[in-house]
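A single protein chain has been omitted from the complex, and every remaining protein chain is retained in its original position.
Labels for the chains are A and B, by order of writing; each one numbers its residues from 1.
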Amino acid sequence: MTRLWGIVLNWIAVGLAEDIPVGTVVPRRVDGLDLAIWRSGLGRFHAWDDRCPHRGMRLSHGFVRGEVLACVYHGWQYNLDGACDYIPAHPDLTPPKTICANTYVCETRNQALWVALGTVNGDVPDIGDRIPIRSLDISCGAPAIARYFDHPQDPLIVLRGKYDLAIALQPSTSRSCFAHVFAGAGQDKKIVSRYVEKLRDELEAA
Amino acid sequence: MILYDYVLSASCYKIRLMAALSGQKLELQAVNFHPAREHKSPEMLKLNPGGTLPILRDEDLIMTDSSDMLRHLTRNLPEWQGDDDGWLDFARTLNETLGMARLHDVLGFEVDIDAARKRGVHLLRLLEAHLTEQRFDGMIFLTGDTPTIADIACFPNTALAPDGGVSLDVYPSIRLWMRALRSLPGFIEMPGIHRLHELEAAE
Partner (left out) sequence: MSDSSKDHWYPVGLLSDIYTPRQTLLFDQEISLTHDDTGFVVKKSGGVSLPTIERFGHLWTSLGQPDHDLFVIPEADTPGRHLVDVGSVKVKCSPLRAVENFLDIAHFPFIHTDILGAEPHTEVDRYKVEIREGVNEVWATKVKFFQPQAAKSAEGGIITEYMYRVPAPTCAVLYKTCPPRPKEWDIITLFVQPLTEEWCEVWPWMALYDDDSTMAEMVSFQQLIFMQDRSILENQIPLKLPLDPGMETPTQADMTSVAYRRWLKRIGYSYGAQMVAA
């Protein structure tokens, strides 16, 4: 569980599955905590601290080779459990088990990607049969956004106005969010995308 | 063709990259832009009174505008041409904002850094919105499903934005577009834009 905005959150949205293709890694920030989210060759998602235990380099700058994530600085490779299993400077060495990236639980459901920063408690939120539109940053704190829509501070803000929208807010910092937007099937993606940009302009101006 | 080149210049890199991707050989003439300001030397001003880099010389033809150079390099390569004009202008504004922020942060140029970054972020949002719509239509590049000089013109200053203190973390479509460009056969890197190490293992 994670305490954010004065409430307890079990799951925090960190993106759309289609934005993180197989074999890639991206950075995400949750309440100031930097995460590296990566997808292995077989398609599994992983969420780790964005920091290589060797020299503190951001793992999100690294590269995926099959089922390992490698740090770009010295090429240290970490397996699916987060354990370092290869150090290129010492190819014959079996790295000690203590060299390990800090890992979090990461789940996908209906193309939405969620992480649990603490103990997993409860199901991953359900966006229903909506389709992913896009993720966009908003220079506004999450409470201000919920207030603007007159919506409770839930992991998922569901709007049933002009468009059927579900917005999962990733609170990056106290003053910014990464908003992951889903829309009811059958709606034009471009029109919805432009509509949420307009919403962003309104929020940032408010 | 001779390219008067500065290794850290995003605009010079556009030309090196375009030549590499289209399999054309450039003779590189290194210019000591920093710290010696050689691009302002009498010899260089004779070539380009504007005192800027890059300069591309193809026999008697001397070009000092990177858009002209991209057009020249692809004049016989229709596959690299698209609806490029607007994007070449856009690339110019990227250079005036993100490019200047980078020169400020790296080489200490005097720039209104907050304004440069703010305008740069605005441009990145426009670029992200366009590339997102392209992806809705199943296309990854700026003007279609193959790259053109529009992509090559906009790529360097976008990819180097972090050098000037502007993060690219929140632009999924820009990141996928940059990755598609870095995956192209013949891609060459520059400092701040590294190659895809994952591809090497696959070879």
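Rule of thumb we're sticking to: a contact is a pair of C-beta atoms (placed from the backbone, for glycine too) under 8 Å apart; a residue touches a chain by one contact, two chains touch by 3 or more.
In this text, all values refer to a predicted model and were calculated from it rather than measured experimentally.
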Among listed residues A:G23, A:P53 or A:P125, the absent chain is touched only by A:P53
Among the options B:E38, B:E96 or B:E133, the absent chain makes contact with B:E38
On subunit B, the omitted chain is touched by residues 6-8, 30-32, 34-38, 105-108, 162-163, 165, 190-192, 194-195, 197, 200
Had the left-out chain been drawn, it would touch subunit A at residues 34, 50-51, 53-58, 61, 72-75, 87-91, 93, 98-99
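The definition used in the following text is that only the chains that are shown with their structure count from here on.
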Expressed in whole Å, how far the mean CA point of subunit A lies from that of subunit B is 30
Given the complex, residues on subunit B that touch subunit A span 125, 128-129, 132-133, 136, 169-170, 172-173, 175-176, 179, 194, 196-198, 201
Subunit A contacts subunit B in the complex at 15-16, 19, 21, 23-24, 26-29, 63-66, 70, 72, 75, 134-137, 172, 178, 189-190, 193-194, 197
